[in-house]
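Before any comments, here is the structure.
Note that one protein chain of the assembly has been removed; the remaining protein chains are unaltered in position.
To keep things simple, chains are lettered A, B and C as they appear, and every chain counts its residues starting from 1.
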Amino acid sequence: MRFLHWRPGSDKGGTWLLALLAVIAVFVPILNMLVPASSALHLSAFGITLLGKYLCFAMLALAVDLIWGYCGILSLGHAAFFSLGGYAMGMYLMRQIGPRGVYGDPILPDFMVFLNWKSLPWFWYGFNNFAFAALMMVAVPAALAGLFGWFAFRARVTGVYLSIITQAMTYALMLAFFRNDMGFGGNNGFTDFKDILGFDLHADTTRVVLLLMTVAALAGSYLACRYIVESRAGRVVRAIRDAESRTRFIGYPVESFKLWLFVFSAVIAGVAGALYVPQIGIINPGEFAPINSIEAVIWVAVGGRGTLFGAIAGAILVNYAKTYFTGAFPEIWLYALGAMFVFVTLFLPRGITGLISERGKEK
Amino acid sequence: MKLKAFILTAGVLAAGVFYSRAQAAPDTIKVGILHSLSGTMAISETTLKDTILMMIDAQNKKGGLLGKKLEAVVVDPASNWPLFAEKAAQLLEKDKVSVVFGCWTSVSRKSVLPVFEKDNGLLFYPVQYEGEESSKNVIYTGAAPNQQAIPAVDYLMKEVKVKRWVLEGTDYVYPRTTNKILEAYLKSKGVAPADISINYTPFGHSDWQTRVAAIKKFGSAGKKTAVVSTINGDANVPFYKELGNQKISAQDIPVVAFSVGEEELSGLDTKPLLGHLAAWNYFQSINTPANKAFIDQWHAFIKKANRTTNDPMEAHYIGFNLWVKAVEKAKTTDVEKVLAALPGLETPNLTGGIAKLLPNHHITKPVYIGEVKANGQFNTVWKSNGTVPGDAWSDFLPGSKDIEADWVKLKCGNYNTVTKKCSGQNYK
Amino acid sequence: MSVRDKRLYLESLTVSFDGFKALNDLSLYVDPGELLCIIGPNGAGKTTMMDVITGKTKPDSGTAWFGREIDLLTLREPEIVAAGIGRKFQKPTVFEQLTVFENLELALAGNRSFLKTLRARISPVQKDRIDEVLNIIGLTGQRGSLGRILAHGQKQWLEIGMLLMQNPELLLVDEPVAGMTPHEIERTAQLLTSLAGEHSVMVVEHDMSFVRSIAKRVTVLHEGHVIAEGDMDKVQSDPKVREVYLGV
Partner (left out) sequence: MGGHRLLTLVLALLGLFPALAQAPDNSNFLAILSELKEAGYDDKATIAEKLSKTGHPSVRSVLTAMMEDRLLFRNSDQKFFISKKDDGDPFDLIDPITLKDAGQAPADSVTKIGTNNGLRGTLKTIVAHFSLSSPDVSVRLEAVKDMLKSMDEPTLAILRDRDNVETDPRVKKEIGVGLALATLDGTDSNARLAAIDLLKSNVSQDVRNRLALLLEKGADGSYNEKDDKVRKAADIAVQNIDQWRSYYSAVETLFFGLSLGSVLVLIAIGLAITFGVMGVINMAHGELMMLGAYTTYAVQSVMPDHIGLSILVAIPAAFIVSGLTGVLMERTIIRFLYGRPLETLLATFGVSLVLQQTVRSIFSALNRSVITPEWMSGSLKINDALAITYNRLYIVIFTLMVFALILAVLKRTRIGLDIRAVSQNRSMAKAMGIRTEWVDAATFGLGSGIAGVAGVALSQLTNVGPNLGQAYIIDSFMVVVFGGVGNLWGSLIGGMAMGIVNKLLEPFAGAVLAKIFVLIALILFIQTRPRGLFPQTGRAAEDK
């Protein structure tokens, strides 16, 4: 299977990543289900949720790295694709609640009932069908990315200008989703989900399965990304990053390369969002906040941009740090986080993986 | 192999997060505090964290509870709604706390609700809110709309003879619901639709020129006009400043607010607010021995003689005491037993009344309406006689007037009296 | 104008940047397989002319035809490249983060769409072609090393090599020997002359001795206009040229 082939040792990080994911895939179910809850080794649902969250963010980071690290497009709007995927999943989950909502309305979600909506708005149709919803989780982010990219790249918007308008995009979406009249639950968004494909979302088994799916999705998108960056297309993309006009002069349609990559990256982000929502149990407009996109960029920078593994490591590390600090020193965690960003940019320009590989060379 | 080392260390560290740190000493009872200490909501929520810390401190001085010391577990959900859910899970599943005091915004409560219901935790929610909810695992010590909004409107109608109404709110669920209730209520009192204007602005709206001009126009139709404000936190200062600058005084168009309290006033120039109204269930200025003692205790604890107290603090004060009473009655901190013990319990509030926990998990509260004074305190101009029982499901909303909550007899938070069915949490 | 088919026809091109005329009614032809040198003082419009040919700049007036069929002014950069015109920039730009081999691979003729390149693998034939070019430009030894560590001259050659990969009918070479060591200059001269014949080559250069060493035909530009044409001696003896260019 050519898809899986890679020159041995060419990508230690990746090898380790896949190994790590495999370990998770094997041990999480055991630690959660077989190890009794009394044992200190038991992995609680909380632990699983946390892992799931990290892995979803890792996918988002992967998406950002693919276009930033390899193509030099700094998107400050990737949270938008993440959130859209999430909302698509959220709409499906809302429809699954059915008559179990507090008002017991078989069709309308609770927030529509107390805002006196009489019937389901048209854009909610079909979301009770998982296949359709799943399609939307991919299609909507892809469509937005396609439209946006087609405009922006064709007009040769680059550099900070591109970054800022991606930010404007996610900001506008945030404001829009905050409006209760939009029919997406306003500030509260969607929550209180009951089950997915008939399985109880609160059951540990479901959560384990969701985690395994996330693991699979992350591994899959990692392999896909690596396949791209190691293909000739990947070399073209790096060429675009380093000398755009030159690439144009040897005859590559730079715009379409950018567009394809941007759309694919948006799809990864969308899937990540879709997996994020059922595990976290809520999606609301806050997810569109420009700050989230910036954070995603920072995960990549911390991990080391331009190395797929680095992006993933960065996402997991920063979010782990966040969890740890908000628990351990709630008062000072912002200091720690802020200091970390400054430190990394100043002393680890190529991120942690950069540091590691350099050390590797020294030996 | 640095990379290996890196991954291993990461793994080891991670274990620290996923698995409980050293189990708490068995002779302590853990109390979780789930209030944002950073981010946009830190403004309001840090105070509540300190309030509970103070209560715990005092309780421990009294020798603790059931002979054990209380131990506070503080986490920072950082005003990030998904993080609220995560931290709630951490408190319940990892730190295994017996009770949680927390949340401010509706969305944060909605976000943690499934977690508390799944892990069968116990949450005391201290802030006035839109109602339309009653969970087995949540005790609502803040005001429901019928304990704040409706009395305020009554006052304006009777005492101030208001004929024309502007319902101005931030666009989120609390104002939306409250305004729906008020609109229905006003119409039931014979107010013409033309005399009601409802408008919503985004969070942190800072440029009020257009809106205030519109209000001014609406208010100059010759009938006495008032603004019922459900504007959220940060948007208030610019709103009142603009009112003041456009020369709209409390005499011309009074504004009654449901989310402007002593704490918020301490953070802004009160000049433009003078004489404007707020409806709460507690004012720091209310002169009772209990309140005086509480304020002194607070100042001593926070080591600042000018720190204000406010309504949600009283709610936490009541909630904490209710919980303590329940635990003593149940002789255990087991959530099921405590929940069984809670309904019907009574504890004095700070304004000389009694707070009773009702079967719908809401409490009885007095209602006060005050005018803002220059010193950032309220001058009480109206008080309800006796206390008002909190109503989880409004009688003025088509969706919810048939629904009632009763965790004693019906064992249901939303029992539909027409279909005779219980949906939501205990859906059959 | 001659009856023989030309490779390139530029006729009465005019380009002006806010008032200043970079090209002023420029007409010029390139024969198949010839090696044409363009000389002229700074600001004579040499680079602008190349920009027009490669579609980077659109002229205010005039025509530019590639052979008899292709109207260059209607095409966009990639299409022009596809039509068979390769350009080497003044400042060497190779892909620094890619190896010499990969640089040449990207320049391979062939479908350039994303999906095609995604699945593209190097065929033995292509591999041989790359090795052949590596040989021509004398970088066989560096095939595996990153573009950024090459010496200045080597970068120039690599870039020419990248042009060769697309075996274009017309090569535009902008100041190939600027900043080269005499030895490198010599190699470059050989390289370019060896290319002429099977490709048409248009070289823009300042270095007189270099031009003399390679040029069969020389065209002199001044203020966006052709002022002299012919072999080196003819041109150098031309009084106009001496005046404006050699300044004697």
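Definition applied: a contact is a pair of C-beta atoms (placed from the backbone, for glycine too) under 8 Å apart; a residue touches a chain by one contact, two chains touch by 3 or more.
Worth saying up front: this structure is predicted, and the values here are computed from it rather than measured.
Considering the entire complex, the omitted chain makes contact with A, B. Touching the chain that is not shown, out of B:Asp234, B:Glu346 or B:Asp395: B:Asp234 (per the contact rule at the top). Check A:Asn128, A:Thr158 or A:Ser231 against the missing chain and you find that the one touching it is A:Thr158. Residue positions on chain A in contact with the hidden chain: 72, 74, 148, 151-152, 154-161, 163-165, 167-169, 171-172, 175-176, 178-179, 290-291, 294, 297-298, 301, 331-332, 334-335, 337-342, 344-346, 349, in rising order. Contact between chain B and the absent chain runs through residues 37-40, 42-43, 46-47, 159-161, 171, 199-202, 204-207, 209-211, 213-214, 217, 220-222, 234, 237-238, 241-242, 244-247, 250-251, 254, 263-264, 266-272, 275, 277, 371, 373-375, 379, 381.
Note that only the chains that are shown with their structure count from here on.
Taken together, the touching pairs link the chains end to end in a line with two free ends.
For the interfaces A-B and A-C, the C-beta contact count is higher for A-B.
Inter-chain spacing, taken between the CA centroids of chain A and chain B, is 33 Å. Listed in rising order, the residues of chain A touching chain C in the complex are 228, 231-233, 235-236, 238-239, 241-243, 246-253, 256-257, 260.
Residues of chain A that touch chain B in their complex: 12-13, 16, 20, 40-41, 43-47, 49-51, 53, 99-104, 111, 113-116, 175, 178-180, 186-189, 191-193, 202, 280-282, 284, 286-287, 313, 316-317, 320, 323-324, 326-327, 330-331, 333-334, 352, 356, 359-360. The touching residues of chain B, when paired with chain A in their complex, are 2-4, 6-7, 10, 13-14, 16-20, 37-38, 74-78, 80-83, 85-87, 89-90, 92-94, 106-107, 110-111, 113-115, 118, 132-133, 171-173, 176-177, 180, 200, 202-203, 397-400, 403, 413-414, 416, 419, 421, 423-424, 427.
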